[in-house]
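What follows is a structure written as structure tokens; I'll ask about it next.
Of the protein chains in this complex, all but one are displayed in their positions.
Going in written order, the chains are labelled A and B, and every chain counts its residues from 1.
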Amino acid sequence: MIVAERKPLNEIKSFVENYKKILIVGCGTCTTVCLAGGETEVKVVASGLRIGFLKEDKEIEILEDCATRQCEPEFVTEIVERVKKEGVEAVLSLGCGVGVNFMADKLETIPVFPGVNTEFFGAAVEPGVWVEMCAGCGNCILHLTGGICPIARCSKSILNGPCGGSKDGKCEISPDVDCGWNLIVERMKKMGTLQRLEEILPPRDWSTSHHGGPRRVIREEIVSLSQEGGESTKAKEAAKEKESGR
Amino acid sequence: MPEPSIAESSYAPCITACPVHTDTRELAELVTQGEYEKALELLLEANPFSSVCGRICHHPCEENCRRAKVDAPVGLMKLKRFIIEATRDYRISLMEKMLSLPNRKEKVAVIGSGPSGLTAAYDLAKMGFQVVVFERSKTPGGLLGNAIPRYRLPYAVVKEDIDNILSIGVELITEKTIGRDYTIDDLIKQGFRSVLLATGLSESSTLNIPGIDSKGIFLALPFLKTVLSSRPPVMGKRVVVIGGGNVAIDVARSARRLGAEKVNMVCLESRDEMPAWKWEVEEAREEAISIMNSWGPKAVFSENDEVKGLELKKCISVFGPNGRFNPQFDDSDTATVLADNVIIAIGQRGDLTCVRGSNVKINPGDRLECDPKTLSTSTKGVFTCGELLTGPASSVEAVRDGHRAAKAIAHYLETGDLLIQPLMELPALEELPDETAEKIKKLTPITIELLPAETRLKEFTEIERGFTEKEALEEARRCLACTTGALADEEKCAACLTCVRICPFDVATVEKTAVMPEEKCQACGLCAAECPAAAIALKRFGTNQMKEQLQGLLASIKDKMVIRPLIISYCCLFEVTSRKFISEKSESYKKSGIYRIMIPCIARLSVPDILSPFELGADGLTIIACSEGSCLYPTAEERLLGRIRQAKSVLEEVGVEGERIDYWKTEGSAEVSWTSFWEISRRKLHQIKRIGNKKP
Partner (left out) sequence: MEPKILKSESNLERVLSNGHFAVTVEIGPPMDCNAEIVLEKARLLKGLADAFNITDNQTGVVRLSSIASAVLIISEGLEPVMQMTCRDRNRLAIQSDILGAAALGIRNCLCIVGDHQSFGAAGKMKGHPGAKNVYDIDSIQLVSALKGMRDEGVQQGGDSLEKRPPFFIGAAWTPLGDPIEIRPLRLKKKIEAGADFIQTQGVFDIGEFKKQMKIIVDMGLHECTAILAGIIVPKNLGMLKYMNSSVAGVSIPESLIKRMEQARLKAGDDKKQAKKNQAEEGIRITVELIKQVQEIPGIRGVHIQAIEWEHRVPEILRRAGLIPRPVFPKKGG
């Protein structure tokens, strides 16, 4: 899941305080689950802003909504329609960065502000604690490291760890951070596969990650079913390009 | 029979077990809220004999209460009695209101003024029919007025219900016996469009054994009736009561009160088989009444035609293989018991002289021919209900059939047809699972001590008092509020597992979306307050409408001068020991700018609930929890404190002082401690500037 954290309200307030009518949109998927931007948080933010504006004697109308997912056209369309119909001047998204981008793309001239800081892809290791577990690097090597990702879970993303900074199972950067490579070693020891670490992993090809530029994933069989024109055609062309080896 | 107030897939067993489906669970909640009048209305809707049933009901609601698995059932019958006792004046004013009923021209005659007849009369009168009730005795109420001893049921209580019924326009004619003074045909001739036979089982059965004609032998019902009269019978020192039912117990206990020193009950059944209610048997034992189980009467022996005792034979078995009454005796195993009086309480039967002079048919088995589904006799327009229909039954069952009879008659009068009314069975909520029961906080039930046996034997005064208000509130709090728990909206639920993780009773699970099985949910509301998708609501009391409630409250003072600082106070409803405190004092506090919102467990407050008052213009929020250690729900307080911290930080983030939110725990009595908390909050807020310049 994408893990996010709500921005402080004073920052959010500074984004929207010069509009007369704003819409706060939560996201019913990832940011709901990580307690950063679901319907309840929309209420909290709306309430907090109203109190803040009340204090300054500002009259700003705050509307509330929540999309099932802010990263799908069908769900976002409903929001876009509402924004246009009700004359909303600015949108505050409590979805992840994807939601903000996606709604901004659809709304074009109406500003969409981020209400949360999008943090990482992570898991809820215990109630209220989320830990980064995947860096979305586009070339998974988890089969080599006992299912623990050195890219996401080692502070230095090294492939031949652990470095000399591992102490009592913790990373040199903080006693609160687990040493990813210590986890890998412990896991592979348990699995009886520790000897696999003898192999030197060569420098990796980061072009599959963001370092290779903005990425896209195309499922051609689905794309070909969509209507011709617009985004889908572009996607198809890109798919062909990809097939032909760039 | 009224339908339950909310249609549900399953109902609290106290509701399903009650023959009239009284929404007992809702009554407990209304008591908690101090809404005694609403409780009374709900009670009377289900049962016009609520005063009576608050005293002598066999209370299947309590027998089926799911709380029994935790500690002990909730004292629901006494809660009902409390409601009645707390609303006497209101009940009178209700009656006055009900007089202005629509009138319909059809006349209905009800024969017999027991609970079933009068219930039917009441319902029919409410529907606007002209109802006349005929009663052969001087006192209406059937067995309630003419048999049940006053130590159990003071007549004033019966009168309360009957007056209520009569007050809405039911006419009562007493001391007229059907079949003797008038006939069914006479009534029809007089223009009654329908006749309801509700004469009950008014005759005591007797025994056919040698010596039964001796002096000093009584039948139960005539005996009990005399007991109620101004000249009660004189009892010898030793009395034997034959029978093991509730009437037998009434007889035995009355005999004790009339001076009998040694009362023996002789009954065919073993202790466990005795049809009398267990608590009645227990109370009888306390009054030094001996019970000789598994004995049957063989012969009365007498001297000079005066009864001297009873010869008994051993009863081997009471019921045949088909469950029917078919006692078997061992004639060789005999015993004798000495007696100055013998009272026969072996059962009652109907007096079918009521149909004399009409074509209403009687079965070869000497019972009235009638259809239990339509309540119709063989004659069109003549219906029956109560024990005449069902055989021996409890008062509340009689009330149930009274309701059914009224429906049947109304339908008949409107359509000319018979209405098929099978007994309605409601699906009951499953049993409380052991693992859930273990997690529920035990709360000692409020028990009312009966008068000591020696005191109660001196007279016929009522042996049990009702709840005080404090006791009623405390007992009502024990209700598990079955089936009113959390419900997740599948559309909104993100399956985030928050509910699963925080549920203190391990109730919530996530399948595709969150599920809170009804039979486990304790309606603590923690999951609803914490759900990030705002997908969970409590079926009965959620805080989802809190903002609207606040808006309404604040709007009501909008035009008046607003006292500053304006404080909203969320208070734990469970701490209140008197309703007076909820209603009266709040007025005086409003004048000082304090607006109270009572919440059954403030741990249900979500962060938006905590912020709303400020958004709506309040200067401060004082949250008052119940006293230390009294919260019913594990972890509820820490959860609430977490939400308060969150709300405070939201305020701080927008430049508003977090100290505007106060949290207190009740110390000692709410009446004393709350006022001091408010005073502290008020003083503090005087030092802080208002949030804005606008009025709320």
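What we mean here is this: contacts are C-beta pairs under 8 Å (C-beta built on N, C-alpha and C of every residue); 3 or more make two chains touch, one makes a residue touch a chain.
Everything quoted here is computed from the prediction, not taken from an experiment.
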For the chain not shown, touching visible partners are A
Across A:5, A:89, A:119 or A:186, the one contacting the chain not displayed is A:186
In the whole complex, of A:97, A:122 or A:165, the residue touching the missing chain would be A:165
Residue list for chain A contacting the dropped chain reads 155-169, 171-174, 179, 182, 185-186, 189, 194, 197-198, 200-203, 206
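Everything that follows uses one rule, which is that only the chains that are shown with their structure count from here on.
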Counting only contacts in the complex, chain B reaches chain A at residues 492, 494-498, 501-502, 531-535, 606-608, 611-612, 614-615, 617, 646, 650-651, 653-656, 691-694
Listed in rising order, the residues of chain A that touch chain B in the complex are 8-10, 13, 28-29, 32-33, 35, 38-41, 43-44, 47-52, 54-57, 66, 124, 127
